[in-house]
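With one protein chain withheld, the remaining protein chains of the complex are depicted in position.
Our next item is chain A:
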């Protein structure tokens, strides 16, 4: 058997290698699969929203309560943070830990600004009596947008922990894998936000 294998030594070695991938590659694939389950989670919440968005229980609809300037600001902030998290990965690939941490901090600050704007929007809506229990439309709205906000918040805490770990350990195989994963997560959240902007806000106010 061993003899036969060594006949095609090179080819076989190669495919064997890829069969048992290095742990970081497998983690990245595993994270992709987690993201797909998240796609399905958001898909069901979008379906709920689309079905319920006209059921305002006599209250206001999206066109009356959405304030676009804040939403547009949130959009460009999150878009830019997606870009800067990509720049962080580029800095990591160059092996520059200082730049990597700097770009992560920029990404973190932008993410925090996004959450700040979103919380302000929510507090204002609730203060005006448009809380989550006011109508089916608002229940679906807060659940959908809030779930995304929760994801971003979790990402912020995660990023902060990674910044601390990077400053202590530098770029190793393990931290490299973690940065790849969180940047994937961050791009994904931006992609989800695009659909929130389109389906909830733009279709809401048009």
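Throughout what follows, contacts are C-beta pairs under 8 Å (C-beta built on N, C-alpha and C of every residue); 3 or more make two chains touch, one makes a residue touch a chain; residues count from 1.
Basically, contacts and distances are computed from a predicted model.
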| item | value |
| --- | --- |
| Omitted chain (choose from "sn-glycerol-3-phosphate transport system permease protein UgpA", "Cytochrome bo(3) ubiquinol oxidase subunit", "Carbohydrate ABC transporter membrane protein 2, CUT1 family" or "MoxR-like ATPase") - UniProt protein name | "Cytochrome bo(3) ubiquinol oxidase subunit" |
| Chain not shown, touching residues in chain A | 13-18, 21-22, 24-25, 29, 32-33, 36-37, 39-40, 42-44, 46-48, 50-51, 68, 72, 75-76, 79-80, 82-83, 86-87, 89-90, 93, 184, 187-188, 190-191, 194-195, 197-199, 202-203, 205-206 |
